[in-house]
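The next block holds one structure in the form of structure tokens; read it before the comments.
A protein chain is absent from this complex, but the other protein chains hold their places.
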Amino acid sequence: MSSLSRDDVAKLAGLARIEMTESELVELSSQFGMILDAVARVQEMDLSGVKATSHPQPLENIARPDVVLPSLSPEDALSGAPAQEESRFRVPQILGEAE
Amino acid sequence: MALPTYDEVIAKWDPVLGLEVHVELNTHSKMFCSCATEFGGAPNTQTCPVCLALPGALPVVNEKAIESTILIGLALNCKIAPYSRFARKNYFYPDMPKNFQISQYDEPICFDGYVDVEIDTEEGPKQFRIEIERVHMEEDTGKSLHVGGATGRIHGADYSLLDYNRAGIPLVEIVTKIVPGTGKYAPEVAKAYVAELRDILRGLKVSDVKMEQGSLRCDANVSLKPIGSDVLGTRSETKNVNSLRSVERAIRGEMIRHAELLNEGKKVKQETRHFQEDTGLTRSGRSKEQAEDYRYFPDPDLVPVTPAAAWIEELRATLPERPSLRRKRIKEEWNVPDKEMEAMINADVLDIVEATVLLGADPTKARTWWLGEISRIANDQNVAIADLAITPADVAELVALVASGDLTDKLARQVVEGVIAGEGKPSEVVAKRGIKVVNDDGALMAAIEKVCTEQADTAEKVRGGHLPAAGALIGAVMKETKGQADAAKVRELLLKFLGQ
Partner (left out) sequence: MIHQTAAQMADALAKGETTSVELTQAHLDRVAAVDGQVKAFLHVDSEGALAQAKDVDARRAKGEKLSPIAGVPLALKDVLAQKGVPTTAGSKILQGWRPPYDSTVVSKLKDAGVVIMGKTNMDEFAMGSSTENSGYGPTFNPWDLSRTPGGSSGGSAAAVSAFEAPLAVGSDTGGSIRQPAALTGIVGVRPTYGAVSRFGLIAYSSSLDQAGPFGRTVLDTALLHEVMAGHDAKDATSINAPVPAVVNAAKSGDVKGMKIGVIKQLQGEGYQKGVQSRFDESLQVLAGLGAEIVEVDCPSFEYALAAYYLIAPSECSSNLARFDAMRYGLRTGDTDGASAEVVMSATRDAGFGREVKRRIILGTYALSSGYYDAYYGSAQKIRTLIIQDYAKAFAQADVLVSPTAPTTAYKIGEKVDDPMAMYLGDVATIPVNLAGICGMSLPAGLADEDNLPVGFQIMAPAMQDQRLYQAGAALEAALLSKWGAPILSRAPELKGAK
């Protein structure tokens, strides 16, 4: 039976930027076993030679012309901001460095 | 223990390079939305649901960006993928609204190309072929202002302010394969590669490619291995390399830093470092505890890019002459000395001068005008030469007027001023200002006689054989003729008049 340990779940929660309580981690870990078994069924099939489908419709080359259209006003852009200053989004101290 | 010298480093170690260059495309609109890309807008005035990543927003790719990327790939001798896709690179950072970047992963649009560069060495010119791994499309992030810290940098800041105007600007990433075999020339080769890339991109007109402004960014990777070994060393990546000179300095600096560590038996850390302009050294970035898992997968909101072979050939036919070949050709055709060639390239007037020559002007004269008088005026006015109101056609006309004797060089300078001031074409300025070379011997003689009478003592001196004194008399004659006489002719007639 496949499973994810509590530590595995904690690592994934870190990647997904969701701070989880201990009980949440344990609960998820226990539920995952069943889910993973179910989804592991995909590996039962012989999929060699089968191409992956990432799009139901065979669309290609959809693009837009290089034309400028009106942007949102800064008021609209910032309308949902939890905090703002001088027309910019104000966010708490960032610890990590940019890529 | 002191740092090894560069010579000591290359005596023992063999550098291997890798260069990643990001190019900002000069499209009108962003990569995946129709917001303007113009620089310098007030914060958050060039954003929309898409580039702000509002719930429900969807990307649609800019067709010009695809075209520009293919052109870049072709100019770098790449194969163009008949089928490529966008992929999501997932990580969290406040300057990246979706918390994933739309990029390309295992299916880039261009791959397997090369760029040839030439550098000058004591042993003469050397060629190097830099192989290109891939050229792909992606989008830029927003800009953060870090507030509260001492230096405006992220460390020690209390909070940050985000402006998303630049979020979604189209970027093309050009990645080289590893570059071995440069030996002691590694820094120069890297610099030459970036310079050549810049020239190629400029020739394609797909980007402003101004390193100081960030439309061309270079990340330099360096590792050292013992000479003769096949085992690659650990590499470090250096960011924030903002000029060609910095590319060279950064590589040299990193080679020395690596060598010092390795000589002492220490390990080189695989990390990102930041180049510091003032010291020429690199500073360690925050090392990540865990290598980030980007969980790449094909972006389900975008569809595959499958450029038609016919279209690719059409684009290939529009490629301009390779800059280095063009420069070679011009140098030979016009017989330009190296230093002048360099001066023209550095002042970025090669195109303008060539255009002037194509309109019939003598190459040397064309060069002299653009690099001399016009360049001086541009500097005075604090603008670029290309922004002045004088065109290659104007300069060609000017050169012709001087050649035919209708203007002296001195008068021609007045005409240049007039053209730049917006008074019209050279012929129009000449007419408006009444500029005329006084060629009429009679008029000249009248002026000469007048001056010699007024300055009889000086005239006597010249008659007596003291030729230098003639200078003052010539000056006076020029004044008399309102500067419209040909100074050489005046001298000729004056001396004759005074029996010399």
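By letter and in written order, the chains are A and B; residue numbering begins at 1 in each of them.
As a working rule, a residue touches a chain if its C-beta (ideal position, glycine included) is under 8 Å from a C-beta of that chain, and two chains touch if they have at least 3 such contacts.
These numbers come from a predicted model, not from an experiment.
Q: Where the complex has a chain not shown, which of B:300, B:360 or B:405 is the residue touching it?
A: Considering the complete complex, B:300 is the one touching the chain left out.
Q: Residues of chain B in contact with the chain that isn't shown?
A: So the residues of chain B touching the unseen chain are 49, 52-61, 88, 90, 92, 94, 97-100, 160, 162, 293, 295-297, 300-303.
Q: Since one chain isn't shown, list which residues of chain A touch it in the complete complex.
A: Chain A touches the chain not shown through residues 4, 8-9, 12-13, 15-21, 24, 28, 31-32, 34-35, 38-45, 47, 50-57, 59, 62-64, 72, 76-77, 79-83, 89, 91-96.
One rule holds in what follows: only the chains that are shown with their structure count from here on.
Q: Cα centroid separation between chain A and chain B, in whole Å?
A: Between these chains, centre-to-centre, one finds 40 Å.
Q: Which bits of chain A are touching chain B when the two form their complex?
A: Where chain A meets chain B, its residues are 15, 17, 54-55, 59-69, 71-74, 77-78, 80, 85-94, 96-99.
Q: Note which residues of chain B are touching chain A in the complex, please.
A: Per the stated touch rule, the residues are 27-29, 34-36, 42-49, 52, 54, 60-66, 85, 91-95, 99, 141, 144-146, 148, 154, 157-164, 272, 285-286, 288, 293, 295, 298, 300, 302-307.
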